[in-house]
Every structure is written in C-alpha cells, then in structure tokens.
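One chain of protein is taken out of this complex; the other chains stay put.
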Amino acid sequence: MRHIREGFKNIGRNGWMTIASVGAVTTTLILVGAFLALMLNLNEMADNIEDDVQIDAMIEQTADEEQIQNLGNEIEKINGVQSAVFSSKDDQLNSLIDSMGENGQAWQMFEQDNPLNHVFVVKTADPQDTAPVAKQINELQGIQSVNYGQGVVEKLFEFNSYARTIGLVLILGLVFTAIFLISNTIKITIMARSKEIGIMKLVGATNGFIRWPFFIEGLLLGVLGSIIPVAIILTGYYYLVNNISQHINYSFIEILPFNPFAFQLALIIVAIGALIGVWGSVMSVRKFLKV
Amino acid sequence: MRHIREGFKNIGRNGWMTIASVGAVTTTLILVGAFLALMLNLNEMADNIEDDVQIDAMIEQTADEEQIQNLGNEIEKINGVQSAVFSSKDDQLNSLIDSMGENGQAWQMFEQDNPLNHVFVVKTADPQDTAPVAKQINELQGIQSVNYGQGVVEKLFEFNSYARTIGLVLILGLVFTAIFLISNTIKITIMARSKEIGIMKLVGATNGFIRWPFFIEGLLLGVLGSIIPVAIILTGYYYLVNNISQHINYSFIEILPFNPFAFQLALIIVAIGALIGVWGSVMSVRKFLKV
Amino acid sequence: MILMKDVHKTYANGVVALSGINVDIKQGEFVYIVGPSGAGKSTFIRLMFREVKPSNGTIRINDINVNDLKERKVPYLRRNIGVVYQDFKLLPKLSVYENVAFALEVIEESPAVIRKRVMEVLDLVGLKNKARFLPDELSGGEQQRVSIARAIVNHPKIVIADEPTGNLDPETSREIMKIFEEINDRGTTILMATHSKEIVNTFRKRVIAIEDGLIVRDEHRGDYGYES
Partner (left out) sequence: MILMKDVHKTYANGVVALSGINVDIKQGEFVYIVGPSGAGKSTFIRLMFREVKPSNGTIRINDINVNDLKERKVPYLRRNIGVVYQDFKLLPKLSVYENVAFALEVIEESPAVIRKRVMEVLDLVGLKNKARFLPDELSGGEQQRVSIARAIVNHPKIVIADEPTGNLDPETSREIMKIFEEINDRGTTILMATHSKEIVNTFRKRVIAIEDGLIVRDEHRGDYGYES
C-alpha cells in the first residue's frame, strides 16, 4: 500500500522529469502503433492478393461432358484444392474480350470459331500450394495444360515474402528501439535520483522497499504514456476506415475492420507501455541499489 | 576556446548521462536512416513504374506510309511528348502472342490475317501527362483510337500518390519524433544539471558563458550519436546493393546506387544529429538560465 | 558495543583517511570525536554503518562483524544507528514530515505510531510548524535539525552525529545537547564529531581526538583540548 501511494506521489514529485518521460513513451508508442497498423494492413493486403491466385486447368478439346464431370471430381479430391469451377470456352472468350478493353472488339469475330478450351478454375486453400497442385492437375488424363501465371505467381510470392520479411524486421526493429528509448529515458530520470536512492539506503531502507515505488511509478509512466497513442490509434483508425477506404477502390486494398483490430492494437500499445515502463524502471533502479 | 574545451570535457564529466544521450541519438537516427533509405527507394520504384506507362496510338487501317510518317511528326510536336515509336501490326501481334504465354500459341494461326492495327508507341516526358496527351493524339486525323490502359493508369497514379503521401507523412512523423526524442533526452540530462547551472550563475557567469559549452556538448552528442547509424547505413546499404539486389529481379525493383545515395543519406543523418543535438541542448539550457 | 581493531581506510583516490584505529565504546557511553578539519572524523563515523568499508581491520557493533555483514543485512544494522550527517542528506522532494517519517516507514511502523512519533520529535527540535515544508525552504540550521529529528525518531540503540551543531546558534545547540543527554540517559550510545570547544567543555564527556587518521587522545570527562 505505502509503495503504491509513494509510486503515485513520485509521479507528481518529479514534475518535469515525469512529463519528459511520459512524452518519450507517448511519441515512441505513437510511432509503434502507426507502423503496426500499417504493417498489419499491408500484410492483410498481401494475403488478399495471394488469395486471388487461381489455376486455369485447360480441358482437352476432345473431352465429352461425362469425362469433364469426372475430371472435376478428381481435381476436387487433390489435397489442398478448395474449389474447382467449370468455365466453358465461351465464358473464357468473353472474359478475354472484356479484359482487353477496346482492343478486344477485334476478336469478337472469332466467337463462331472459338480456339479456346473449356477450363476448370481451381482455387487452393493455401495460395502457397498453387504450383504443386497445378502440377498434379496437369498430370490428370484429359487436362491439356494448366495456367496459373507461371513465373509471375512465383515472383509474386517471392516478392510478398521479401516484403513480409522486411516488414517484420522493421516492426521488430521499431519495437526494440521503442524498448530501448523508453527504458533509456526512464533510466536517465532515475539516474538523476541516484543520490536520493543512496540516502534512502543510508536511512535503512531495504532494496525491496526502495524498488516497489519505482515499480509502480514505471507502470504509471507506461500507462500514462500510452493514453494519447491509444486515443490517436482509435480515432485515427476509425476515421481511416470510414473515410479513406471509401475513396480508394482497388480490389486488393482492404483495410482491417475497426473492431476488433483497433482495440487489439490499443491493447498491444498499453501492454508495451506498461511492460517497458516497469522493466525500464526496475532495471535502472537496480544499478543504484548497490550503495 | 574555453567553451569548446569545456564542451568536450563535459562529455566525459557526465559519464552515464552522456552514454544514455548518445544511445538515444544513435537508436533514433538508425531508425530514421533505415526508413529514409526504404522510403526513398520505394519512391524511386514508383517513379520507375510510372515511367513504364505508354500510349498505344492505333493508326487507321486505311492510312498509307506517308500519312503514317506525317502522323508521327504531328505526335512528336504535341507538348509533353518525349518519343513516338512506330510499331507495325506484325510486331503488335508478336508481342501479344508473347505476352499470353502458352495460351498465345493458339493465336499464331492469325498471322496471315492480322486483325490488329499499326501503332505509335508514345512516351510522355512526365508520366502524369499521359491522359491529356493521349486525348490530344486521339483527336489527330488518321488515329483510330488510343490505349494507355485507361482506368488502370489513373488508378496506378492515384495509388502511387496515396502511397507517396503516406510515405511522406511517415517520414515527417518519424523525423519529428526523432527531433522530439533526442531533444527530450538531452533536456532530461540538462535538467539533472539545473542545480549546477544555478551555481554557475551565482558565481557570476553570464548566460552566454554558460550556454556555449552546452552548445558544443550538444553538437558533440549529435555527431557522436550519428557515428553508428552512419556506419550501419553505409555497410548495410553496400551489402544490400551488392547482394540482395542480385536475388530479386523484377524490372521495377531497382535499388538506388550506393554512390552517391548512401553518402547523401549519411550526410543527412549527421546533419540531423548535429542540428537536433545543438538545438535540444541550447533550448533546454535556456530554461535554467533564468535563475 | 562498538569495537574497532586496527582499522585502516584508504580512499579510492589514494588518500589515507585512517591509519590504525583501535577503540572500544561501551553501551550507553557519550563520546565526542574532535580533531582538525580533514583528520578523519567523518570517515571514522561512516565506517560504523558501512557507508564506507575499511581497507583493513575489523569493526564489531553489538558483536556483529560489520565488514562481513551480508549486503542484505546492512539495512537492519542501519536501523539500529541513527545518523546526523554533516551534509544533512535530506530527501529533497519529501517534506520535513516525510523525511522524518521515512526512518519509521522502513521499519514498517503503523501509520498512527508514525504520525505521533514524528510530530513529537519535530516538536522536540522546534520544527513542528514547518512539517509541511520542503528541505529547500528551510534555513541551514532548520535542515540540520530535521536531520537530527530523523536520526532519533526510531529510538535507535546508537546515535551518531557528525557536526550536528555546525549551523546552529549556541542557544539552539544547547537545546540539542540536552536532547542528546536525555536519550543518552535512557541508555542510548552517542558518538558526536564536533568542532565546538564550548560544547565539549560545557557538557563533559569522553573525548576521542583524531589527528591525521590516528587517535591521539582518549580521555573520560576530557576537554576540547586544542588551544584557542
């Protein structure tokens, strides 16, 4: 009890130092929060793009309806396949013409004499399985060839994996920087009080007696320092979800929903603040307890 | 002279405080450096992608060689046009077949009866001019239609402009955070010396006399704090340019060259460190000069 | 009660502060430590509650070997010794009341006892009406009296006072001396380093004179001894 009370009082007693520490915690956590929000969203977008990858399994021109039905069943039995949807050669031509815009109109004359194949559009449960699944499908009787953007898809996955690694490194780097900066600031403010700690020891205080109020103080610094970041994240993200996302309209830009994402993020921020506050404060005070 | 000497001496006298300040400067600048490097490269990549945008101006089937020649001249005269290269309908079919991969082979039979147009491939000096230039070309006599990926290109530009804004906001946010964190740390270390500043004033020191060593000390803190970030940036970027860039091989991923980019970045880092060091130190000491 | 055998102290910078101290102080004694500036009085005092460790020799307090005492046990030693520091060593952000109360809080006294004892002892040193002030808002002599109050508030077995009247006028000094005599009468051992010839010659007690790190005189009911 005394320790909790003293911890709270110290927040007030140290005036400017407290403000400076809380300021450092605040700015650092805003940074961490903003980058976490950004990176987690980019990750989600990368997932969405990968989910769009599909395998076009072209069926031999000679196959009859029953063979096609069987093929569909066989494909769906392959491990990792999520769905296999039949698409006739006419559908294929139409979507080709559509995708070519004005240019495509020149091809409409081939509607009578369609050189394309019927196709199974196959999706895998895990996009990473695309290549092996495509290979298995290709070996099935009645399949002429498979097309899943060979080359491009591999590159996409490679690029995404690089991007994810960079993102992870950045976030980890940022979190470690945050930990260092916050505990460093707290350390300096405690250093400035090393003389006082020495006096306490001389008056007969045990290390635990001295440490507890610092523990509480660190916790408070961390929590106080995360109030503004949490407020910014909640309101900022709310604004983003409701406004910006209406203006950008690419299929692959899809922002994570406000609830629960923003609340989870807020929780992470408070937890980081509180943990580093306590840790930085307790670690720093340890140094000066050897009087 | 005395002030410079004292500034240097203070670095040593303040021992732990100096180390803590330099540590804060170091971590913050590493962060700023890493993000600056990343953002500037992403910006460069976005530029490259935009540079790839081109206008295909399709020439009417009825045009003869002279008309085509004239058309070419007219296009080149349009404001903002950088180049206009003729591409025959056979070239167009070939590149179409190429771009379609295996699927394309089905179309080879149309080589005799090519339904495509001759085309002028037009590039603009500034990719942002693509749409207006395309419109002007479209109005020329002898042009059937223009195609520059209408819709998609606008979206690309919009996306890039969003991405650039976000990048700029992040970088600015980061730089301001860095400024705040560094000057905040320095402020705390100077706060811890407010009593000493008071004594100096009582012994008859003018504000200038007290301020100068702090000026030098701040400069040193900043410069010392930027040594490790600069070293990391130079070696890290060198490694990146020489190794990673060989493994990733997309046309649009093109890393800025080590020289001069890394050196410019290093200079920016040192400048930020030194400026904030001086500024933070001089601003903080001002507070305590009113004794 | 306090026993020093051949105690030497050389500081980290090479200064030899004490060079062979032998002393035996019994429970309930009142001892002055006198000697010129820089003789080693404060060092002698600091050894007893392990503010400094001896370079050589043994120190026993109540049959506890102070040198060998485990770090964990040191606070308990210090709680039995009330110290008035030459530079007061008050906690600058705590009020007068809180500074004095601190010595009782470390031994986990109940809040009610703390309030009673602290106000009693502040009254004793004449600072009852300044309980809410911060040390910086006090005069030199008032700070010194806070330090005295803190030293005696938890009824320690030993009170060690380093120049406790250096910032006090003769009248107030005498009152402080009366307080010390009173708690000495109740059995508390008192060690007091002082430069005040007047006090030493008025309140006659055992006098230990230190010069250049050595005890040069140790008299019961002695006088200040140095020529004026």
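Labels for the chains are A, B and C, by order of writing; each one numbers its residues from 1.
The rule is simple: contacts are C-beta pairs under 8 Å (C-beta built on N, C-alpha and C of every residue); 3 or more make two chains touch, one makes a residue touch a chain.
These numbers were taken from a predicted model, which means no experiment stands behind them.
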| field | Partners of the unshown chain among those that are drawn | value | B, C
| said: Among B:8, B:86, B:162 or B:209, exactly one should touch the missing chain; which is it? | reply: B:209
| message | For the chain left out of this view, which of B:13, B:135, B:155 or B:286 touches it? | response | B:13
| query | What residues on chain C make contact with the chain left out of this view? | reply | 11, 13, 15, 34-38, 41-42, 86-87, 133, 137-142, 145, 162-163, 166-174, 195, 197-198, 224, 226-228
| Residue numbers in chain B that touch the chain omitted from display | 2, 10, 13-14, 196, 199-207, 209, 290
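One rule holds in what follows: only the chains that are shown with their structure count from here on.
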| Using the mean of all protein Cα atoms as the middle point, what chain has its own Cα mean nearest that point? | A
| request: State the chain with the largest centre-to-centre distance from chain A, centres being mean CA positions. | output: C
| note | Expressed in whole Å, how far the mean CA point of chain B lies from that of chain C is 67
| query | In whole angstrom, what separates the CA-based centres of chain A and chain C? | reply | 63
| said: Roughly how far is chain A from chain B, centre to centre by C-alpha average, rounded to an integer in Å? | reply: 24
| For chain A, residues that touch 2 or more chains besides their own | none
| remark: Residues of chain C that touch at least two other chains are none
